[in-house]
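First, the structure itself, so that you have it in front of you.
Here the complex is missing a single protein chain, while all its other protein chains stay put.
Moving on, here comes chain A:
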């Protein structure tokens, strides 16, 4: 009896999770997308696998926009072993690469062996075997996708990374902080409140998140350990406490504190909890983001009238203006290589995401189909930017590649989705 109700509970939990999940819809792929065929992996077990591994890999590669995948129904043959591959078949289907594989049951868990084949050169370019427990089939699939992506594009894959984002109901009486796979699957609720939650930020080791919660009637900064769920109120001075950002080495937290209405940038030494004021200006200073080398902080300031992005030297506290194009540039985020900023840019009254090459100063508007774009967050490999946007009367998440070529949406089936934060690469 207990067993049965437990099972029912599990089913109910899974159903409710599935309901809230985000689903990727690719709206624009790369012109130069690589054609690849992922042949359904062999599985000889009597029961179907709890997760469709080759299906997940296909979705990962397709949703990245870098690949055009071949539907299984269009395949002439579906080989599982190297010796069964007829290269001319794949050549006729105009495929550049083929992925084949087999799933085996182990005493504890599963093993997946896969091969990547180059159709033009008719050679195997990669072979790998990965193992995991029964609950890790999805992780195994993303791990394989990362491997293939790196091999074929030269860029580390981010299919194993995670997202944190906020969902709210239409009435804005319930705010959820969620944790999910980068493809929106396996959403988990990690904090819920009847008051707003904003500005989630990952620690560089990906073990905790900082965020702003209004649960005590005003904005305060909390840390939450992901593995344990343990929460700690870290910044709660008089006035508004917001916009937390970890330094790249994880030792400091930049944030915004407004003692009586004048928001300025502050930095806290997380070991000693000592706080240092970094900007002193009567304008709005907010949205701090550390540079990749940790020596400067980019932030938004209204010191010249409308919001623009500035750079602060953390040693000298000298401030220089970075953005000049347009009258609204805000919430800068930096790519991991430190070469580009991505921020919210207003162009003829429309809010879009722009990338800004720091060396050349060139600004490139990345988005056009979505409206009221905000909250950009860059993938740890620097390839994609996830952001929140308006669609009809709802907030959705959407993503665009840093070169503007690849676009996809992650609409939720429930309420509004906002404030996405892409995790660092997980070790």
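Assume a residue touches a chain if its C-beta (ideal position, glycine included) is under 8 Å from a C-beta of that chain, and two chains touch if they have at least 3 such contacts; residues count from 1.
FYI, contacts and distances are computed from a predicted model.
Visitor: Of the options "Multiple sugar-binding transport system permease", "Peptidoglycan-associated protein", "Glutamyl-tRNA(Gln) amidotransferase subunit A" or "Pyruvate dehydrogenase E1 component subunit alpha", which is the UniProt protein name for the chain that has been left out of view?
Guide: For the chain not displayed, UniProt's protein name is "Peptidoglycan-associated protein".
Visitor: Tell me which of A:50, A:306 or A:338 is the one touching the absent chain.
Guide: Considering the complete complex, A:306 is the one touching the chain left out.
Visitor: Can you tell me which of A:218, A:281, A:317 or A:339 touches the chain that was removed from the display?
Guide: A:218
Visitor: Of the residues listed, A:145, A:203, A:286 or A:335, which one is in contact with the missing chain?
Guide: Among A:145, A:203, A:286 or A:335, only A:286 touches the chain that is not shown.
Visitor: Considering the complete complex, identify which of A:242, A:401 or A:423 is in touch with the unshown chain.
Guide: Among A:242, A:401 or A:423, only A:242 touches the chain that is not shown.
Visitor: Against the chain that's been left off, what residues of chain A make contact? List them.
Guide: Touching the missing chain: residues 170, 172, 196, 198-199, 214, 217-219, 239-240, 242-243, 256, 258, 260-261, 263, 284, 286-287, 300, 302, 306-307, 328, 330-331, 344, 346, 351, 371-372, 374-375, 390, 393, 418-419.
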